[in-house]
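The other protein chains are all here in position, but one chain of the complex has been omitted.
Labels for the chains are A and B, by order of writing; each one numbers its residues from 1.
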Amino acid sequence: MDTPEWSGAYRRYDLVKEFVAALVAMVLLTVVLAVVLGSPDRPAISLRHWATAAPADFTLTASTELAGTSATATYGAPYTADPSAGQRLGPLPVQRWGGVREPVDTAKDFVLRPLSTVRGDRPLRAALAVYRAAPPARRRAWATAYATALDKAGGDPAKVARGGYGPVPLLIGRLQTLARGGGLDGILLTEHGPYQTDFAKPLLFLSDGGYLEQQARAEHLGGDQWGMMNETGSYPGQAWLWLYTFWYQIPPFSTSDNADAWVWTLMMLLSLGLVLVPLIPGVRSIPRATRIHRLIWRDHYRHQ
Amino acid sequence: MDHPGYYLNWGFIHISLANLIVIALMVVVFVVALIAPFPKDRGR
Partner (left out) sequence: MSGAGPTWTARLRDRAAAAYPPERLLPDRQPAYVASWIYVFGVLTLAALIVALASGALLALEGPQWYHLSAKGHFVNGLHLWSVELFFFTMVVHLWGKFFMAAWRGGRTLTWMTGAVAFLGSIGTAFTGYLVQSNFDAQWIATQAKDGLNAVGVGAWFNVLDYGQMLLFHVVLFPLVLGVLVVWHVLLVRRRGVVPPFPDDRAPRPEG
């Protein structure tokens, strides 16, 4: 009935009372903490907010999306099919093993298609027509030249040097207007119909810019700030993620392009190790070697 | 509580006061659980 290998004395132990006491204690503690400390809820950043609060960053990012030089445009799987992109574990192109299951064409999806939904703007329609009619090499040249010049001008279109940009400045300017009016948020979400839950496109666009990261770093949420453990405001975060984020803080991971692949592979192995502790010689001997069990069972050892 | 939190630095360790308190409390609670006397058996 009881512990198979125990033939010694027993004591009265009321499990149900213990459970009820535990439940009452946890409910009380939870309520007190919620009442006294509350919870964080910093509002999400819309594309509208981004384009309004950081117009230079938005404009610059939009130009790199059109030019195909943004982080998303050069990401590799699962967004783009570039075989040279993506992280590797030594020779193994692990990132590509997932396949391109979330295809994104940043020029089309983030810039051209949204702009083509705008009505009643003749110069925009004309600019789009000129852009679409140009051969790919010309489009790329315009977009890259403008992105470079805009970068030099700190993201301010008014300060961009003269150059051969074709209709690109007008396109980017109109995209910013669309974003500031709030239309871009909805357009990027609803490409495949009005009821959507996949926020990949707006979030990828947002994360390609510097504004989101700047806001995050101000709250110590950056990857090299042990950010995985942290929460906005003064709230405790996720202390249990300490080992996940730890590796990112030290070489060789902190300076590696393949840090994510190495860290996550390492953590999968260590997690397996945790599950298999009883089978790992050495590790499973540690408890016996420490004195903590003598504290836990001191009454038992005293009466032995 | 919504203002950016207070952070401490120790070598390459960069930790929020809130997380440090949580971790310290865990260690304290663990130690107290090990040494605090447990109610004796009143059953017999």
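Heads up, the rule we're going with is that a residue touches a chain if its C-beta (ideal position, glycine included) is under 8 Å from a C-beta of that chain, and two chains touch if they have at least 3 such contacts.
Every value quoted in this text rests on a predicted model; they were computed, and no experiment measured them.
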| item | value |
| --- | --- |
| Displayed partners of the chain not shown (whole complex) | A, B |
| Listed residues A:Arg42, A:Lys108, A:Arg132 or A:Lys152, member touching the removed chain | A:Arg42 |
| Sole residue of A:Thr30, A:Thr117, A:Thr190 or A:Ser254 that reaches the chain not shown, by the stated touch rule | A:Thr30 |
| Touching residues (missing chain, whole complex) on chain B | 22, 25-26, 29-30, 32-34, 36, 38, 40-41, 43 |
| Touch residues of chain A, complete complex, unshown partner | 1-6, 8-16, 18-19, 22-23, 25-27, 29-31, 33-35, 37-45, 75, 77-78, 86-87, 94-102, 197-200, 203-204, 206-207, 212, 215-216, 221, 223, 227-228, 231-232, 235-236, 238-241, 258, 260-261, 263-265, 268, 271, 274-279, 281-282, 284-288, 290, 292-297, 299-301 |
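Rule of thumb we're sticking to: only the chains that are shown with their structure count from here on.
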| item | value |
| --- | --- |
| CA centroid of chain A to CA centroid of chain B, Å | 29 |
| Chain A contact footprint on chain B (complex, rising order) | 1-7, 12-19, 21-23, 26, 34-35, 41-44 |
| Contact set on chain A toward chain B in their complex | 11-12, 37-38, 40, 42, 218-220, 225-226, 229-237, 239, 249-250, 292, 295-296 |
